[in-house]
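For reference, the structure is listed below as structure tokens.
What follows is an incomplete set of chains from the complex, kept in their original frame.
Which chain is which? They are A, B and C, in the order written, and residues in each are numbered from 1.
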Amino acid sequence: MPYVNIKITKEGTSSEQKAKLIQGVTRLLVDVLGKNPKTTVVVIDEVDTDNWGIGGETVTNLRKQSLGGEK
Amino acid sequence: MPYVNIKITKEGTSSEQKAKLIQGVTRLLVDVLGKNPKTTVVVIDEVDTDNWGIGGETVTNLRKQSLGGEK
Amino acid sequence: MPYVNIKITKEGTSSEQKAKLIQGVTRLLVDVLGKNPKTTVVVIDEVDTDNWGIGGETVTNLRKQSLGGEK
């Protein structure tokens, strides 16, 4: 019955990676807390790099300043 | 003054249906709790079926496995 | 399969009122969108009036300024 929300920047996460996240989080809740997987809901939000800030700067700007940068 | 967030999968919900959800939830908060509708905020998030998981699987995969499937 | 989050100020909402909110929102999603009630999750957050602001002021302060005040 748990509800999990994962927020990440929108930078090309594949359908397979999303499926793995959903599977992994659901399994974790079964293993650690004995939750029922059937009613465990996981929602992934992919957020534009203009709309995500860390350290007072948008990720868009952080990406420009570095080659690659933090994920 | 309440804030309500409704998350559903993105599968063709019409503007009329959204308007009905917003109207219905707002009325419910007036009826049950006597809240002021003028400052009641309702936000609907429509989530891609790749990004919604239940039972450890994405809704995209669940839709493929069944004809129709759960909403 | 929808997920609904209702945030209200913590001011003595009873268990019966919460049950009515949960029942009402779930029914609304069945009626308007044909959603499956069995996997519809509703979570109510009750927030301390010190921690809720509207118009730039905490609800605690708004309550002091008026007799009764807005809900």
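One rule holds in what follows: contacts are C-beta pairs under 8 Å (C-beta built on N, C-alpha and C of every residue); 3 or more make two chains touch, one makes a residue touch a chain.
The structure displayed is predicted, hence computed values, not measured ones.
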| item | value |
| --- | --- |
| Homomeric assembly size (copies in this file), of which only 3 appear in place | 6 |
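Methods note: only the chains that are shown with their structure count from here on.
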| item | value |
| --- | --- |
| Arrangement of touching chains [line / ring / star / complete / other] | complete |
| Approximate Å spacing (C-alpha centroids) for the pair chain B, chain C | 15 |
| Length of the line joining the C-alpha centres of chain A and chain C, rounded to whole Å | 27 |
| Between chain B and chain A, distance of the C-alpha-averaged centres to the nearest whole Å | 20 |
| Residue numbers of chain B (touch at least two other chains) | 7, 52, 54 |
| Of all residues in chain B, those that touch chain A in their complex | 7, 47, 50-58, 60-61 |
| Complex interface listing, chain B residues touching chain C | 1-9, 13, 17, 20-21, 24-25, 28-29, 31-36, 39, 52, 54, 59, 70-71 |
| Complex contact set, residues of chain A against chain C | 1, 3, 39, 41, 43 |
